[in-house]
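Of the protein chains in this complex, one is absent; all others appear in place.
Should a chain be cited, it is by its letter among A and B, assigned in written order, with residues numbered from 1 in that chain.
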Amino acid sequence: MFQKSKTVMASLAATVALTTSVMAAGHAKLEGDLVIFSDMSNPAPRAVMEGMVERFGALHPDLNIELTVIDREAYKTQIRNFLTANTPDVANWYAANRMKPYVDAGLFEDISDVWAEPELADLASTKGAMTLDGKQWGVPYTYYQWGVYYRADIYNELGLNEPATFEEMKSNCQAILDSGRKCYTIGTKFLWTAGGWFDYLNMRTNGYDYHAKLTGGEIAWTDDGVKATFANWRELIDMGAFIDNHTAYSWQESLPFIVSGDAAAILKGNFAVPPLREAGLDDSKLDFYQFPAITDGVALAEDAPTDTFHIPSGAKNKDAAKAFLKFVVSAENQTLINNGDNLGQLPVNAKSSVDDDKFLKEGFEMLSSNSPGGVAQFFDRDAPAEMAKVAMEGFQEFMVKPDNLDKILARLDRAAKRIYK
Amino acid sequence: MSSSTKAATQSSWYKRNEIAVTPWLFLLPGVAMFLLYVIFPIFQSINVSFYEWDGLGEAEWVGLGNYEELYWDDAFYVSLRNNLIWLVLYLLAIPAGLFIALFLNQTVSGIRLYKSLFFFPFVISQVVVGLVFTWFYDPTFGLLNQFLGVFGINPINVLGDERYVTYGIIAAGIWPQTAYCMILYLTGLNAVDPEQIEAARLDGAKGWRMLWHIIIPQLKPATFIAFVVTIIGALRSFDLISIMTNGGPFGESRVLSFYMFEVALSEYGFRMGYGASIAVVLFLIMLCFIAYFLYSMYQDDKGGR
Partner (left out) sequence: MFPTPIEKSSRSWQLTYQALLPAALVLWLLPLIAVAVFSIKPDSDFTTGNYWGLPTSFEFVENYGKVFFASDMPRYLLNSVLITVPTMLGCVVLSSMTGFALGVYKFRSNLWIFFMFVAGNFVPFQILMVPVRDLTLDMGLYNTKAGLVFFHIAFQTGFCTLFMRNFIRALPFDLIEVARVEGVAEWRIFWYVVLPLMKPALAAMAVLIFTFIWNDFFWAIVLTQGAESQPVTAGITSFNAQYRAAYHLMSAGSIVAALPPVAMFFLMQKHFIAGLTLGAVK
């Protein structure tokens, strides 16, 4: 308790320092328009985004902030468009390779100068994910663990424990299937959810380095290691571990299956917790475990995607944009927006406190101490966008028609040869 | 003095040529806009299809490279196949529209309202139609599967199964298209010559024979228009696919128009040249029909005034 209030005090102090330095850096009051495009379209993130705009606006009353929230899936296809054409001053995006095309095309502003300021030293842990070519291209605002969220009450009823190995995972699953339920719910309509399964199966089967080389184009998709990953995946598919008809659902539409108890678990990022709680799964019913080990001796590695803000190079009000970015990453704001009432995710600022929430604490612990293999962003952020699209389409096809594996891998290999050339 | 003569000759030149010049003045704004936004872009697209271009940097000439890649691209053939399925099945809207028109071509009270309500689906945007049908097909609660469940049939995941998905979307598209054809035929039926019908009745024709030999030939103009709008509708199918499946599962419901958009303007795409080459193929398919339509209209025009 004392610890916590101390961090809050520290963060408050930091905020005061930050706000004053923002004022100083801007030399004068911020004026004009600040156009923000955001992909935080789900209800909780949307409220967070609107709240940030409101609070930032209150600090800078002369600034006219225009916020446009775009559907998260549609945003992915629009960003390229608006970065070239109708550039906002601030835009959401994702870290690592996912921002590479825009960095390479000169569409994101180099904001190394912002990172050079002392208060951003507290963001050191995520600096790597924001760095390309030795420069920083944006700031993170949140990150979150991935893992298996499961129905504790169902596990108790069947006398199951959190699995530590793939064997246990499968035997648990068999017990769940025998009780007339499905083991995992998933909605693959927008493809990327299948990417999460591939990430974990591949990182557990072949390790983080192998996975990084695969997404980086250094290992062929027809490699035996990849095939071993798919063989493990196939065991689950052949058991009938996943819900039927998952191709028809978005991830949101796949949640009712775990809420109703027709499925016992979901592999997902921590952003799934707020809607699941909303739907009535309290902490006695919902719990979390780290994806179990598969190959002995392969160090555990995790997916922990970082969501970000960037300044497009065509931005008109870069001063205000930089001030906004600094506001976003400030310790106080980070504590606030990532707490359980808001995003329910992990703050990027070391001076912020992780909310007193069981999933956040567990996730934070897992990422800081039990992920020796490394931390990946996510399949569609680590692999180039075009490759990610083709590959995730292949994953979806594999989940429905595992017999097509050879055809799929050959196709991915052909695509990789073109994309990574 | 001299300026006024000039003005006089000018106005008289205009007066003399008024009938020749006026149409061009009237055409100018419309033709200019149309050339700028429709005709030139067609040629620009054809040109772009010979380049590799990401829409930002320099375009690189690749000759027929994009077309060669199309030749090896499985997704292209899937799209092409689906386009053909669309073309063939969409035409079912024509007989379906005729059937409903025949059903409604009565004079009972309130029939006007019925006709309007039957026409309803056509007025609604395809986006909404797509949403409505997505729920209709939903494998857990969709009305379709509730209905099949009554007969003990297991739920069919229409939009998530590569075998059914295209047909499912086409069915959603045929719904408003049938309404369109229906209204065309209702108008056509109004104009059918009653004397011919009476004459045929006296000859003992009725039912199917009457329909086939007397009515349908007289509905030829309506059928022609129905054919034109249905073909165009089939080749323009984009909204429904985008809303209902986003091309999935694993790209099995793509058609050329959707694939082109995906390649050229999505996060994963921005391959303008490759997209343009897909558009050119689609254009060439359409061109066959356009040529046929224009030919028919030309024949018509010669017959008329």
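By our rule, a residue touches a chain if its C-beta (ideal position, glycine included) is under 8 Å from a C-beta of that chain, and two chains touch if they have at least 3 such contacts.
These numbers were taken from a predicted model, which means no experiment stands behind them.
The chain not shown here is in contact, across the full complex, with A, B.
Contact with the undisplayed chain is limited, among B:Glu18, B:Glu60 or B:Asp74, to B:Glu18. Residue-level contact of chain B with the missing chain is found at 18-20, 22-24, 26-27, 29-31, 33-34, 36-42, 44-45, 48, 55, 102-103, 105-108, 111, 114, 116-121, 123-128, 131-133, 135-136, 141, 143, 146, 175, 180, 183-185, 187-192, 194, 197, 206, 210-211, 214-215, 221-222, 225-226, 228, 232, 235-236, 238-239, 242-243, 256-257, 260-261, 264-265, 272, 275-276, 278-280, 282-283, 286, 289-290, 293-294, 297-298, 301, 304-305. Where chain A meets the omitted chain, the residues involved are 37, 41-43, 46, 66, 68-74, 78, 81-82, 84-86, 250, 252-253, 255-256, 259, 279-280.
One rule holds in what follows: only the chains that are shown with their structure count from here on.
Here the spacing of chain A and chain B, counted between their Cα centres, is 41 Å. Across the interface of their complex, chain A is touched by residues 54-57, 74, 137-140, 155, 157-162, 245-246, 248-251, 265-270 of chain B. Contact residues of chain A toward chain B in the complex are 76-77, 79-81, 84, 105, 107, 188-191, 244-249, 256, 385-386, 388-389, 393-394, 396-397, 400, 411.
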